[in-house]
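Yeah, one chain of the complex is gone here, protein chain that is, but the others are all in their spots.
Order of writing sets the labels: A and B. Residues in every chain begin at 1.
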Amino acid sequence: MSKVHVSTTINGDAVEYLCAAEETLLDVLRDRLGLTGSKEGCGTGDCGACSVTLDGRLVCSCLVLGAEAEGRQVRTVEGIAKGDQLHPLQRKFIEHAALQCGVCTPGFLVASKALLEKNPNPTEHEIRFWLAGNLCRCTGYDKIVRAVVSAAAEMRESR
Amino acid sequence: MPLDNPKGQSFRLVGSRPNRPDGIDKVTGRAKFGADMSAPGMLVGRLLRSPHAHARIRSIDIKKALALPGVKAIVTRDDFKEIEGDLRDVSRNVMARDKALYDGHAVAAVAAIDTATARKALKLIKVDYEILPHVTDVEEAMKPGAPVLHSDLFTQGVEPTPKKPSNIAKRHEFGHGDVAKGFAEADVVVERKFKSEATHQGYIEPHACLASVGNDGQGELWVCTQGHYAVRNVCASLLGMDVSKLRVTASEIGGGFGGKTTVFIEPVALALSRKAGKPVKIVMSREEVFRASGPTSSATVWVKIGAKKDGRITAGDAVLKYQGGAFPGSPVDMGAMSAFACYDLENVRAVGWDVVVNRPKQAAYRAPGAPISAFGVECVIDELAQKIGMDPVELRLKNAAREGTESSYGPTYGVIGLRATIEAAKAHPHYKAPLGPNQGRGVATGFWFNFGGQTCVSLNINIDGTVALAVGTPDIGGSRASMCLMAAEELGIGYEQVRTIVADTSSLGYNDISEGSRVTFSTGMATIQAARDAVKKLCGRAAQMWGISPDAVLWENGHAKPAGANAGDFPPLSLADIAKVAANTGGPIAGHCEVNAEGAGVSFSTHLCDVEIDPETGFTRVVRYTVIQDAGKAIHPSYVEGQYQGGAVQGIGWALNEEYIYGADGRLQNPGFLDYRIPVASDLPMIDTVIVEVPNPGHPYGLRGVGETSIVPPLAAVANAVSAAAKVRMMEIPMSPPKILKAMGEAPRR
Partner (left out) sequence: MRYEAPKTTKEAVALLAKAKGLAHVLAGGTDLLVRLRSGHIEPDLVVDIKRIPAMGKISAVANGIRIGSAVPSAVLGEHAGVRKAWPGVVEAAKLIGSTQIQGRATVVGNLCNASPAADSVPAMVAAGAKAIVVGPKGRREIAVEDVAVAPGKTSLRKGEIVESIHLPKRPPRSGDAYLRFIPRTEMDIAVVGAGVSLTLGPDGVCRQARVALGAVAARVLLVEEAAAALVGTKVDDKALDNLAAAASAACRPIDDKRGTKEFRIKVAGVLARRAAKVALQRARRGK
């Protein structure tokens, strides 16, 4: 069984790897590249814990083959902060206690960031429906929604 | 430890909302969970699981699998000693012995160089099964003639002990008084039978561990767990290792809710590692989590309550039948004890039957047993209120348990907060808000015991006056923040100057599992004691430095001070001042506490729920929800609110759409998040919370556990709301739309 050679960009950095044809992008991120921030909660695209963006589009990395990342831009939770500067979403999640166990948090952050890039002033309804693919079992979503609303407000102000 | 100041408390830090210390790691992806660890030379471990609900395992042939290149070790029942006693059932659940007892029961495991090889190897293992008839329904399992799982299971708790084995493990009974007399005195009696389906805790992180056993028999285990000490002890027993030889480190945990208080894959990973001489990592797939970890019971609940016209309840009676999966030990005892715990009753009885069926062995799920019995009781209370023509909140107030009530499960209550939560519900704007068309409102109360338990902490003063606090209870809800708050409060220093870590099993004494809502209470109490211990020692060092008696030194605002003008005119010494010269005054300074924490306070909760139903389809949505719960003292209010909201939402899912669906073949049909339907963000409104504080006299700050009580009322709160909106009494959960539509269609026109 020969491997696929992939050249791609992850969080702005050029990356190369070899992977089996059937390996998912999530497998590659976690097991080959040491980027364990994206999590496998279900492996079937139902929980969103593996969320990344692919050429700016929010996707579940468990449903993308590692081979498909060739020539594309991948962004993960590890790429959200800039050096030691947290993104407003990251700060607001902490301030609003929008995480308890924290395992779903990377997925929520990637998904929320994608939302705010598309819609800088989402309503509670829009936030909830956009994030319906991200499961959280600890918080009941209340504080997550508040954190996103708060981050959106701060981001609009600083423009 | 008793309440510090019964007349009132004022805190400097406790009760505030600082950022949690592990927050940055969790928002950047840096935090390491169970599946995030690797080791050089690591092998992939995978389990072979029975596809049959009930089968005798005649033989297991691993020869071909072992010969596959890349396979380094295979284990089966032959690699695990037969164990008797307390761990007998756990060991047989971890690896089947003579029978596979449920769809998903582990029968063998493989360690190989990669996942593809491990999968191929599993296919090459030949298991010779003799398929047996199975039973997955609790009442079917109790019938004579049902397929019997264990030929040595004879019902306990009945006289005389049966001579034939059955699936009925035990009968429990709690209560006091004379229910027959009580019902005779009643003007109105309501009697109903309810059914609930099995649900899963639904943590987003599947079970995962990395085991490494050297050929000197020393073992390391990295695992996501609620109790790494318990894991250590159980794994050591199952593998025949000395406890001291196994060091277990708790990773960050991606949800537990009780489901990670036991072992599933961990002993297998250790056994494979020992055999292969290499580290072995096992991560459960989501399908495996559903099929083969520990869901909670499905049950039938019969409840009968009688009351006088004026609302005074004269008798309460319940019979609960819970299935605990393939081994005895369902939480029917706790279900029976807690069923009527919210009420002040002269005549009360709750009988619980613990039954085994061909399903995975249950594990604790947040207030185990209580949500199911509360579902039945709180729905009957609701119906009773309707029959009497009384407001359901007023009915509860009239009968609410209070200080001095003999509880339905035995002890007499001390100071409790039940009435306070019901009054707060009554006063809440939600209670009076008008309802729209096709909407209904439900209310329910709930109770949980809360536990104490064995706990150790070590509080070490660093050279710069900052503090390293090592605790032994995995942080499942944000408890590290609360420990920092309590330590900083006691020491009089800043919150950011305390760093709390969860130590591994070799670094600290035994700690009971993070369960029973015990961590903030017990580890908190131990932290407070350890801090007070450290303060005594710090004062002693200051006394030494000043050349005065230790009695003449007091601790105030983070400083040692002379106790009075007579003690001497010394400027105060800070923690840092004393720590800097500790080497010269006697060496490192630390405070310790090893305790079996007692005095946990019970907690109560009242929930209000509004739902809206689409009468043409049965589609149901929660439109408003309020949780009112007594926390005794909220150490970090944001995380207390988080527990209230999280528990309520799990209860909403349980009430509306979550259920284990077994086919006629005894196989689980929905082992995934697609068809096991937990609430998603768009299903819910904001969950309003009210923290009531009726201090617990058994804790220095008055705190009560909060993690579990919030899941007890929602099943009934939602059911009562749906019953009101649909205008028909719902008696089965989950109340999925087909069920609601059917009930509405069959209801007599009103």
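We take it that contacts are C-beta pairs under 8 Å (C-beta built on N, C-alpha and C of every residue); 3 or more make two chains touch, one makes a residue touch a chain.
This structure is a prediction, so every number in the text was calculated from the model and none was measured.
Touch with the chain omitted from the figure is made, among A:10, A:29 or A:67, by A:67.
From the options B:50, B:233, B:657 or B:696, the residue with contact to the chain not on display is B:657. Not every partner is drawn; the one left out touches chain B at residues 119, 287, 616-619, 621, 656-657, 661, 669-670, 674-675, 677, 679-680, 682-683, 736-738, 741-742.
Summarising the interface, chain A meets the missing chain with residues 1, 4, 20-22, 24, 43-46, 48, 51, 54, 57-60, 62-65, 67-68, 70, 111, 114-115, 129-134.
Everything below uses one rule, namely that only the chains that are shown with their structure count from here on.
Taking the mean of the C-alpha atoms as each chain's centre, chain A and chain B sit 29 Å apart. Residues of chain A touching chain B in their complex: 1, 20, 22, 30-31, 35-44, 46-47, 49, 76-78, 80-81, 86, 90, 93-97, 99-106, 109, 124-125, 127-129, 131-146.
For chain B in complex with chain A, the touching residues are 17, 19-20, 22-24, 26-33, 35-36, 38, 116, 201-206, 252-257, 283, 285-286, 476-478, 638-639, 641-642, 645-646, 648-650, 672-674, 678-682, 684, 686-687.
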